[in-house]
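Only one protein chain is missing from this complex, and each of the others stays in its spot.
After this line comes chain A, so read on.
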Amino acid sequence: MTTVATTPPGAEASGPEPESAFDRLRALNTEGRLAAEFPSLPSLLAEVAAGESGTADLARAGQFLARVAPDDILAAHPDTTVVSVAVAGHSTVGPVAGPLTAELARHGFALRLSLGDFDGYLRELQDPESHLHTAGTDLALVILDAQAVFDELPPVWRVEDLERAATGKLAQLAVLVERFAAREGAGTLVLNTLPLHRHHTHQLVDLKSRAALGVAWREFNAGLLKLAARHERVVVVDLDPLVAQGGSLNEPRMASYAKANLGEELLARYAREIGHLARTLKGRSKKVLVVDLDNTMWDGILGDDGADGIAAATTFRGEAFGNFQKIVRQIGSQGVLLAISSKNDQEPVLEVLRTHPDMQLRDTDFVRINANWNPKDANLRDIADRLNLGIDSFVFVDDSPFETGLVASSLPEVAVVRLDEEPALHIDKLLADGWFDVRELTAEDRERGALYRVEADRQDLLDSSGSMEEYLDKLGVKVQVAVVGDGDLARVAQLTLRTNQFNLTTERLQPAEVRARLDDPAHLVLSVRSGDRFGDNGVVGALFAHREGERLHIDNLILSCRVFARGIEQTTVASLLAHARDGLGVTEVTAAYRPTKKNHRVKDFWPSLGFEQTSETEEGELGFTHSLAALPEVPTYVHLDADLGGS
C-alpha cells in the first residue's frame, strides 16, 4: 500500500543530511574497514543497487571492493562463504573484477578471483594445469566476444569465410568443453553467447551476405547454448537479452586501446547473472516470493476504494498491474512459493482474490495470505515459521518505501524489491535480479505450491487429533527408500543444494557429482519418497553412504523441511542399518554431523538412533558409530517400502 510518511526506519537518527549507502561504503574504504565490516556490506550494496544510478555506483564500489583480500575477510569473519572464480577470455578480462566482486559481496560472498591472460582462453581451457582447472574452483568463466571468431578471418573476407570460421570455432569449443566437463572435480564452466556488433555486419555491403552472416552467427550462438544442455557442469549465459537492455555493447576506444571488447555496463549485467549462479551453486536460491497487494498487485487501495474501485485490467494502469500479476503467477508455477503480506482485513482480501474479475492470481495460488495490520517484518517472520523455511529464502515486493525500508533494515537477509508508483516498471524491477534462478527444475518444483497447500489440511488434522501419536497414526505415513533412479537424480542433487536445516553434513552436490557416486559400486545413493492420506510428497530426502571394508560410512542424510518429525528420518536410517547388517554384511556403520548456521536442530539426530559419539573436532564436527547390535525400530505408524539393491 502507499504510505505518505516515507522515512524508512533507521534514517531518522542520522542527522539532517543522511549519508547515502555509497558514501558509507566509501567511508569504510577510506578507513580500511571493508574486511572488518564485510557482513554489513550486503545491506549497503542492496541499497546502492536499488538507487537511481545503481549500476554505475555498484561498479564504482567494485573498484575498491576488489582490492580487499579475501583472506582478510576470512580472518575477520571465518564463517564467510568464499566463491572461487577463475576467469579466462578472448579480450581483456580485468574489467570484470570490479563488478563481479561487488555482485558477490551483495550476496555476502567473498570472491577469490584468478584472472587469466589476455586472449588466453584456448590455452587455459586446454591446459589441465591452468587456473581454470584448479581444484576447489567454483566457477570457471570463459568470457568470449565476437572477435574470437572475427580474428580468425583473412584480411579480406567473404561471408563464406565467416561461416567456416564460426563452424570451426564452435567445434573447437565443443571439444574443449567436453574435456573440461569430463574432468573429475572441475568447477562449473560458464560460457556466453557472442553479441554481434554493427561494425561486424556492416563490413559486408551486400544485403544477401549480411543476412547469411546473421544466420551463421545465430547458429554459432545456438550451438554454444546447446553445449549447456549436453553437460551438467556447463552453463551458457545468453548475452542477447542483456545487450537488449540498452546502452552500448562496448566503448570503441576502450575496445581499441585496452582490448576491452565487452563494455563495462554489459559486464556489470553479466556479473549480476554470475552472482545469482553462485547463489544457486552455494544452495542459496530464494524459495518464497511475498507480495504486497494495494498498488503492487492492483491499482488502488482496497480499504479506501472498495473492491469495485481497484483494477488489474481494463484501465491503462489496471492492465499494467494485471501484467505484473501474470509474471508473479509464472514465477509461482516454477516451484517458487507465493505469499501475501498486506495491510488490509483478511476477509475483503480473500473475497477479491476469489471473485474479482480482474485477478490473474487467485487465493489458491498463494501458500499464505497474511492480510492484517501487524508490521510487515513480523508478518514475514510468521510466514517463514508457518512454512518452516528460513527467512533468508524470502524475496519481498512492495511499492511503499516505508515497508521496503522497514523490512530491509529489520530483516537484512530478505531480498527486497522496491517498486514505485509506476506499475509499468514493476515487472522489470522484479526480474532485475535472478533471485529464483536454479540450474534445472524438477517435477517436485512444479508441484511445490500444491504440496504446501496440502500442508494446511495436515495442520487441520493435527489440530483435531488428541496427540501427536494419534495424528501420525491417522496420517498414514508411507515411506519408500530406494536406490536413486535416473528420473530422480536432478531432484536428489537439488535437495543437497537447497536443504539447509535437516542436512547432517551440508555436502552440496551437483547432478554430475551425484551421478559419479551412483556409478561407483562402493557408494550407495538412496532417495526417500514419502506420502500420506493427503497425497504423495515426492522425493523428500536422500542418503549418501559408501563402503570401506567392513564398515559403511554415511556421508550425508538430507530431508526436506516439509516432512520433519513424521518418523520418516528414523524409518530411513532404520532401513539402512538393517540393509547394512543383513544385506551388505558390514560390522559397523559410521556417520557424521557437521555444524552450520542452520542445521543445529539435527545435532542429536544420530545419538537418538543408537549411534555412539566417537569424535569431535575443533570445528565442532562430530563422528558417530553404530555397532549394529540393536537396530532402531521403524515407527509403528509408518508403512515402509525399502528396495536398497544387492550391493
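We adopt the following convention: contacts are C-beta pairs under 8 Å (C-beta built on N, C-alpha and C of every residue); 3 or more make two chains touch, one makes a residue touch a chain; residues count from 1.
By definition in this document, contacts and distances are computed from a predicted model.
Engineer: Name the omitted chain as UniProt records it, choosing among "Probable sugar-binding periplasmic protein", "Acyl carrier protein", "Elongation factor P" or "Biotin attachment protein".
Structural biologist: Choosing among "Probable sugar-binding periplasmic protein", "Acyl carrier protein", "Elongation factor P" or "Biotin attachment protein", the correct UniProt name is "Acyl carrier protein".
Engineer: Decide which residue listed in A:122, A:254 or A:561 touches the omitted chain of the complex.
Structural biologist: Only one of A:122, A:254 or A:561 touches the chain omitted from view, namely A:254.
Engineer: Taking the entire complex into account, which one of A:43, A:92 or A:261 touches the absent chain?
Structural biologist: Checking each option in A:43, A:92 or A:261, the one touching the absent chain turns out to be A:92.
Engineer: Since one chain has been left out of the picture, which residues of chain A touch it in the full complex?
Structural biologist: Touching the missing chain: residues 26, 29-30, 60, 63-64, 67, 92, 94-95, 251, 253-254, 257-258, 260.
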